[in-house]
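Notes follow once the structure below has been shown.
One protein chain is absent from this view; the other protein chains keep their places.
Letters are used for the chains, namely A, B and C, taken in the order the chains are written, and counting of residues starts over at 1 for each.
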């Protein structure tokens, strides 16, 4: 069993802690949070103890740390954990600054600790199977990828201010999926966008509606559509078109109940948001992290993946601002 | 080109006349109807002439007659047309009385004229392909068939009175489809039903909701569900389960437009009723009749099929009344 | 927390024990099985202890027992547990003999212990929502129910011999669902069937393909189709037709991946069998049992439901043998 500590007892930290508490490969030892009460409450629910950072990094029973605190603390925590020789699972992004993110990777490498980044979508069973089918050659050569990703509603104004903008905060997930599924690094990014859904976002100089197009050296293309508003749930779809056919993943619903009346045949809306849509993915993600630490050869997103996705997000942001494609 | 006369200028006669007028294999010569104005109107729209029965049966240019008048006139018209050596396409049923229907078949045979019955559904492209796939062995041996068939709303009270009841009027189509798809004659029928949708139907002693189960000597089963009320259009589905898999045909909609909002993902309701749902089938049906008269070897429903379906309907009616399966 | 003991460490006992071990409302204390090694192995995996029946029934810390042993032991175990004042969750059926099943209910009542029966399907989130929507009047009055239920392959010959036949072993689940969704007790059952899929079943005098039709006093109808063979997975579908529309639940697949090529657009086959299809239902079922014991007013299947479903299965079996509908 792998001894683990969770840093950050907010919404996402709670998800991770609950998954760790139920995972037979893990021993959830500590919860740490700058808000003592939050740490205490979560620790109690998970049979763990509250600990300061110093204490948990000092404890040799702690093999790994899971960083789920606010983004601006990530880089520092990665550094401290690496120095303490703990394996690291860090929520995305490592940092909003690509250079700082790269330093995280370098430090982890220097101290020879594993650094994984929380790109949860790669672990969704449907997307995971999509990826394996592509790699198994089921649709020949990948030619075009279409990613549709829409959040149900804009985040609060204060979140927008420190989010790094739509590309670094939201599209970064889709950029990672694009890279992963293309099977080849994009070398050009074009992006455009508008603020159509939220005045707060417009005022903040950000966009809430965006399209990006990635291009790889061999000419493979990937288009991503994002919106911060979606009336029918959390819209998460991917379509991969290859020389031999198409593979696609449709939205998930709560149940498979369908209704027919004079208005037609209706299924449920898509699952409301990421906690529901990626509940399985969050669980599998940590299980794979634990298995990887246990020695299994698993392809899980590394610090490098985190850096690369951030570079693509930066390029998209620059493309939006310069109204020109950007080389990466 | 085959010279043809249409007898009956009502709703279904109009459909047939319009299809004949557009078919390059046919020359629509006459329209006949007991209501002179109706005949005139339809004849004008189809570039045909109005004629009395005597006249059109006398005209040697008339190779075939299409009987689309009221059910109680069918048997007599079949007899007269057979004696006049005209090929016959007769709307279902030949007669509400199975013995009278059998006489139609006998007379047609005696005079060596072709007698076809208007089981339009067999000519629907989806059902037709379903049938060919079964015959081609695509799902191995047929084991169970499920037929769902629901009309949008009950017919008027006066129609109910002379309809012969749900089994002879409505389910007869499904009984024919069952026979056709089973590939083996049923030898036992069980049926039960209720009047849940219409007081008129209850008062008339008829049912508007019914289930029938057919059994063949080798043990194949077919279940049919009927209702005279359906809020989401004309519900017409068939599912055939075989040793090697399942084949099924879903409902048709006017367009393929889908809508998503907070209520979910919705397609259109099913097409409203038989004129829309079977528009193609009606056209193909007559084209095949004409091709068969021209010598093509086509499997189109004969007078015998009409008699056999009626016998199954009679058995279903008797089963309903006796609350016991009936051998056929 | 409710102290609980699991009797029977076979396939289904393992499912239940694992769900109890993860449920915060339960304290899984003992595993009991006539095969000592099986009990030991399961107990170890679930942090429980092995115990004899006497011991666990004597232990006051045991509030409830879960009976998952072979069917022929159920009635006796229910009696002993009732006398020991334990709440009881018993896998279906209580007994293959309806009178014996009724005695279970009587004894439980006599000793004022709760007796629940494992009709897992009622707890499936899709079917559960189907039921609530009906009760909420979303489709008006229920008129016709269609249940399709097909197992992937016939059970082993020795299982068939002691199964009680298709109606008591397999269709009993569908009969329970029919009763539950109809909202009115059926008073007539017609059933017919054949042995088309398995020689073992034919030789045993049982059927592997069957259709049953239920009728209620007010004229509501329910048809059930069963097969012991299905090439595309475990086929589990329900369709409920009411005066105001249709509600239906489609099959579940492992992932939502879809593939398109020259053969068309294909989704995955249905989930392979009940352990996969009803994984959530098994978990929810026990959670509700525990919540009901904790005082929540929940509609969960009782001993009476077990008896009633068995009576319908007996009626179906008799109908098959007498080729006539049977009153219940």
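As a working rule, a contact is a pair of C-beta atoms (placed from the backbone, for glycine too) under 8 Å apart; a residue touches a chain by one contact, two chains touch by 3 or more.
Owing to the predicted nature of the structure, the values given are computational and were not obtained by experimental measurement.
Across A:99, A:297 or A:324, the single residue that touches the chain missing here is A:324. Which of C:99, C:112 or C:262 touches the hidden chain is settled by the complete complex: it is C:262. Panel shows chain B; residues 22, 125-126, 129-130, 133, 138-139, 244-252, 254-262 of it touch the chain omitted from the view. One chain is missing from the display, and on chain A it is touched by residues 141, 143-144, 146, 148, 150, 188, 190, 192-197, 209-211, 213, 215, 218-221, 223, 225, 227, 229, 231-232, 235, 241, 243-246, 323-325. Interface residues of chain C facing the missing partner chain: 231-232, 251, 253, 260-270.
Quick note on the criterion: only the chains that are shown with their structure count from here on.
Copies chain B and chain C of the same chain sequence form an interface built mainly from equivalent positions, shared numbers / all numbers used being over half. Taking each chain's centre as the average of its CA atoms, chain A and chain B sit 58 Å apart.
Here the spacing of chain B and chain C, counted between their Cα centres, is 42 Å. Among the residues of chain B, those in touch with two or more other chains are 231-232.
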